[in-house]
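One protein chain is absent from this view; the other protein chains keep their places.
Let's turn to chain A:
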Amino acid sequence: MSSSICLRRLPQLSSESSIHSSIGSRNLLSSTQTSSFSTSTARFASPLMKKKTGQVAAPKRGAKTLNVKKGRGGSGRDTGRKPAIGERKALRKRIVLSNTNALEVPTLQDLTKDNVLDKAVEGKVMGIPGEVVDALRAVEAFKTSQGWSLFRRPAALMRKETVQIAELVKQVEAGEAKAKQTIRKVLVGDKMSGKSTLVLQGLMIALLRNWVVINLPDAKDIVLGHTEYAPLPGSTPTQYYQETYTATLLSQIAKANSEILSKIQVTSKPALPIPTPPKLNLLKLAELGAANPEASWPVFVALWKELTLPGRPPIMMAIDNLAHVMRNSEYLSADAKPVHAHDLTIVRHFVDHLSGTKTLPNGGIILAAETKSNSPACPALDYSIQLAEARQLGREVLPEWNPYKVVDMRVMECLRNMEVLRSNGLSKEEARAIMEYYAASGMLRAKVDAPFVSERWTLAGQGNIGELERASVRARI
């Protein structure tokens, strides 16, 4: 388009028009007075314009005006319902284990007491039977970060590491009655590599094999300083017990193991600070402790004593988020010094078994999982893991402690002889099995063939299961 005004005259024109703006201008540019290369006219003009709009006469009395000011009685007031106490937390912690939109997988088999220790289930996705799901839910083994809400019902891949845990269970059960083994394992691995799910699977196997299951779902809750605590009378150095937490733990134990515990009668006479009925089974005992928080710790001790008598079932104890109990807790002692997490009775109890100072007379497994997403720095734990791995791999050169880091001797002592189970990425066969399950559930709409599996396996950082789920089910790439 050709311009009607000579472009060379443009600067002059605009300056002229600004000078003679009072004289009624007849040329075309006068109406806009802006040039594409100069913004100053428009910028300097705008405040004046704004002032003009501000000087509006006050509304007449009685006339309705729009008042958008925030404050009392104004239209800006939030009239919505405030969430009730605990409502938001309940929503945050809600565990959804079913998705009615997902398809039922007809080929999905359930795990049973017999097939769970079978080698044949390796690399297959197996359903978790209903009663075990209830028990796992009771011990809070399901986490909100896991993808249970994506599928019709809970099922899990029996990966290599799961089968290793099953082997350990077999090993404990095969032990002779007098010399039952206590196996201790710390689960380590990358972020989203399925450490918590492995703990869950460990608990699942134990529940299927009629073991007693005790789970500390999140170590952070123990040391966070949000529940009541009190010094344990007669303990040197002072230990602290948490009555509310212990009561919750007892109720979880009672719910998850109700069938086994109800069959076992209390044989010794525990000295409890509360009146007890004469004929007591272990389930009643645990429920008694859950109902009376002030007696929860003595009840836990009594329960443990009963469980470790000869002829009782093996025990599976698990903890998640291990690093939190390997440092000072948020609790304070009477002289306002931080209490080491190992001085809390529950943690002490667990750590004694993890370190091997105490063993389970009827055999059992102690599982501890570290976390990569919410864990405090714990150099002693990191070093112990490195050392244990190097030892397990039979390396000649062991890693050395960095002398510039502060050493927590209690942690070092406790983790001196620990054993590590690393949860690596899945193999391609395992990845294929789980992706076929995704596809059968209708959550992955693609043809699961070797190139596709290979692509997703690579995208997921060599088969990291969390990333695999993210790449194939959660994200539609």
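Operating definition for what follows: a contact is a pair of C-beta atoms (placed from the backbone, for glycine too) under 8 Å apart; a residue touches a chain by one contact, two chains touch by 3 or more; residues count from 1.
Simple rule for what comes next: contacts and distances are computed from a predicted model.
Colleague: One chain isn't displayed here; going by UniProt, is it "Acyl carrier protein", "Trafficking protein particle complex subunit 2-like protein", "ATP synthase subunit delta, mitochondrial" or "30S ribosomal protein S13"?
Modeller: The record names the chain that does not appear here as "30S ribosomal protein S13".
Colleague: For the chain left out of this view, which of A:P231, A:G356, A:P399 or A:G461 touches it?
Modeller: A:P231
Colleague: Which of these touches the unseen chain: A:N115, A:S251, A:S333 or A:Q462?
Modeller: Per the contact definition at the top, the residue touching the missing chain is A:S333.
Colleague: Please output the residues of chain A touching the missing chain, sorted low to high.
Modeller: 225-231, 240, 330-336
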